[in-house]
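Quick one: the structure is below, and I'll ask about it shortly.
Shown here: the complex without one of its protein chains, the others still in place.
We just call them A, B and C in the order they show up, numbering each chain from 1.
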Amino acid sequence: MASAPAMDKPRPDIYTPRPARVEELKAESRDVRTLRLAFEDPREQQGFSFAPGQFVELSVPGEGEATFCLASCPREQGYLECSVKRVGQVTEAIHMLEPGSRVGVRGPYGNSFPVKAMKGRNLWFVAGGIGLAALRSLILEVLGRREEFGALTVLYGARSEADLVYRQDLEDWQGRPGVNVVLTLDPGGEGEGWGGRVGFVPAVLEELAPETRDTTVVTCGPPVMIRYTLAALDRMGFDPQQVITTLEMKMKCGLGLCGRCNVGPLYVCKDGPVFTYAQIKGFVEQIF
Amino acid sequence: MNRPEQKEKRLKIIGFLCNWCSYAGADLAGVSRLQYPAEIRIIRVPCSGRINPLLVLKCFQEGADGVLVSGCHPGDCHYQEGNLYARRRMLLLRSLLGYFGIDERRFHMSWVSASEGRKWAEVVSRLVADVRAADAESRSGQGVSAW
Amino acid sequence: MVASGGSPGGRGPGGSPGAGTRAQEALRTSAAGLLAEGKVEAVIGYGLSPAGDVVPRFVRRSQDAAGLLWNDRCTYNLVGYLTDRDLLAGLAGPEGAAGADTAQSPRFAVTVKGCDLKSLVVLLAESQVRREALTVIGLPCGGVVDQEGRLLGKCVACPEEVRNLRTEPGESPANGPPAGEPAAARRLVDLVMGDPVPGDRIAASAPLQAEPFQDVAEIEGMPRAGRRAFWDAHFSRCLRCYACRNVCPLCYCKECVFDQHNPRWVSPAPGIPSNRAFHLIRAYHLAGRCVDCGECERACPVGIPLRLINRKVAQVVKESFGFEAGTSPEARAPIVDFASGDPEEFIE
Partner (left out) sequence: MKVLTRKALEALLAARVEEWELIAPVEIDGKSYFHALNSGSRLGEVTDASAAPLLTVNPVKEFFFPRRQELYVQGPEGITSLDSEPQRPRLLLFARPCDARGLGVLDRVFLGEVPDASYAARREATTIVGLHCLEPDSRCFCSAVGGGPFGTEGMDMALTPLDESRFAAEALTEKGEALLAALGAAAGKAGGAPGLPDAGEAERRLVESLRAKAEAAVSRDLEIPSPEALAARFESDYWIEASRSCLACGVCSYLCPTCHCFDIVDEGYLRLRCWDTCSADTFTRTAAGENHHKHKHTRYRQRVFHKFGWFKENYGTVSCVGCGRCTRHCPVKIDIAEVVNGVGASHG
């Protein structure tokens, strides 16, 4: 007969988050806030490390759980940051939080940007809207080891000036040697006094015509932007191995089990979210 | 089930009150210092016609012991006819609740005007008594749970 | 075996083999003609799958009209496909889709039984289909059967003039045409296939209910706790697969309340409390609209008696608001309406 169930075995609870506190909430744009978190248990915080590109599952008690990329610098040990755009129940609840509020964190999950392989190369970060959040931790990591990389360009676009996130960071990055920050707004989104470019990100990218030689492009943004950006990079002759994107697909469990982020044989949450264009080329129609 | 009788359970009863009549009626009851049970929690709405039955069901699903919808007497609706829509909707809802074996005593509807402070106190007293009776039955194992 | 009833896929609409051949032939000829003349982009009807099942069949070429089927296993109510815009656009193809929502918008033909017709009436009343873009092919019916060959419950009480399409919803036999003759001026049915079918099988089936809502009354006769136990036992099996909702010809909302995330009206996780709320709301949203076509109950994989819920709603709507669903393309659903004399005994 069946053995009695083992009751004394520790249960690794794969769905249970660890409690964390909101340390700071910063408004980035009209509907984006950056949440700075620290685990309640200082040892937990000490033990928490992640690589740029990874994500967490954030829980707000009574509201639900949702997926957010880690936007802070992986070198910062004392806290983690996520930038949250208000679009649904969980994100609305996050926007209502205050310093001291309790949230739950699972993770970090997923793979990360191939920072090693980027060494010595010129890097282009091409982002749209809240998509810059997914590249921020990478940019901060790269800036922290600035000498290991070639020229850096950040091409960032949003619908309007009010939708641009990380204004302070962008200013700071622009001031660094060998870093070029190009801002653009969607046509019609530019207000009076806008000093940057006007045009959709993929179009501006083609205008800027980056050299393909020794260059890696990392891109993240709304699906339609990524789709056109990839097509533009194709036209410019980029090697799909040197084009890297991070997918913001619907995810839930973060463990490769629940099924919704399945694309081909891959699970975005487990095998991604970072992919080279070469890896996903066959599924572009399905993803974007 | 056969739990020892605790102190009387504090009931959770939600009242959806039309802003133009019942809400003012409840206010009047308060100002007039009329006594009525405190178990009701009031949600002010622009019109009883605003009460989507989903709201009532949401209350029950979230653990309410009883729900009240209260609007203007027929003919007195601020928007002419909102309460007449509500009347139909709540009739059907009440029938279905009963059909599924939910205790109808947990769901009341009333017409209370702005000047009927006394009626408001009576409506709430009857409602709370009804819900309490249903709840007692449920806890004794004789009746059915609220939802 | 699943398709056990005689000839592949079933017997004729009268219940006897061969009786429906003429109707089926007429259907194939008419459909082929409509398609060949370019009058419709597609005919939505019944066909036979390679495995021997009756399935919905979407015929786009006249040479495929020979695959259309009409027999006593054609249970589906196909009217629901008329509100699936994606599907219609696909059937119309690139040229047809371009003309959508214009005067030249694509036309479709749909085959209906007398009972299905009522759901079409509701869709018309709610402006969900355009009559002028539709060719309605009526199929005289002697009752349809389930997979085990049993007459469907809804067929037992189906009047002759309805199943033979002699009257249309809203007409009574009194003001309708004499037996054996179709209505002179038809609002809904453009073509009737074959002759009226005898109702031997219906006559031979269980006797009619003594009262129109006897089944509902039986549930209501139970004590409250008994009713609760009865329904909870059924709801405990509900998988929340939403087959009942998705198969319903009248559940066409683009964004269903059960799919909304913010607010969540009902938890998507199955459980008796959430399932009870789901079933109550599903039936409620069909108040005065449900025409008792029975598709929800047929589709339910776990045998929840959904018609028994719908019929309770129909009873309230009829007895309290004097309304019957699917009788007039001009009618307003009773739940978005009122009468000054509506009952209010329950109101304090």
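FYI, contacts are C-beta pairs under 8 Å (C-beta built on N, C-alpha and C of every residue); 3 or more make two chains touch, one makes a residue touch a chain.
Being a predicted model, the structure only gives us computed values, none of them experimental.
Peer 1: Which chains here touch the chain that is missing from view?
Peer 2: The chain that is not shown touches these displayed chains: A, C.
Peer 1: Which of A:Phe113, A:Tyr166, A:Phe200 or A:Phe288 sits in contact with the chain that's absent?
Peer 2: A:Phe288
Peer 1: Taking the full complex into account, find the residue in C:Arg22, C:Arg187 or C:Arg240 that is in contact with the omitted chain.
Peer 2: Candidates C:Arg22, C:Arg187 or C:Arg240; residue touching the omitted chain: C:Arg240.
Peer 1: In the complete assembly, which of A:Pro19, A:Gly150 or A:Gly196 touches the absent chain?
Peer 2: Counting the whole complex, the residue in contact with the absent chain is A:Pro19.
Peer 1: Touching the absent chain: which residues on chain C qualify?
Peer 2: 1-3, 49-56, 58, 76, 81, 86-87, 90-91, 237, 239-243, 245-247, 259, 261-262, 264, 267-271, 274, 295, 298-299, 301-303
Peer 1: Residue by residue, what part of chain A touches the chain that was omitted?
Peer 2: Spelled out for chain A, the touching residues are 1-7, 9, 11-17, 19, 59, 61-66, 85, 87-91, 104, 222-223, 248-250, 252-253, 255-260, 262-265, 270, 282, 285-288.
We take it that only the chains that are shown with their structure count from here on.
Peer 1: By residue number and range, which residues of chain C touch two or more other chains?
Peer 2: Answer for chain C, listing residues that touch two or more other chains: 263.
Peer 1: Can you list the chain B residues in contact with two or more other chains?
Peer 2: Where chain B is concerned, no single residue meets two or more other chains.
Peer 1: Could you pull out which chain C residues touch chain A in their complex?
Peer 2: Listed in rising order, the residues are 261-264.
Peer 1: Under the touch definition given earlier, write down the residues of chain A that touch chain C in their complex.
Peer 2: Touching chain C from chain A are residues 88-89, 92.
Peer 1: Would you tell me which residues of chain B are touching chain C in their complex?
Peer 2: 53-54, 57-58, 60-61, 74, 81, 84-85, 87-103, 108-111, 123, 126, 142-144, 147
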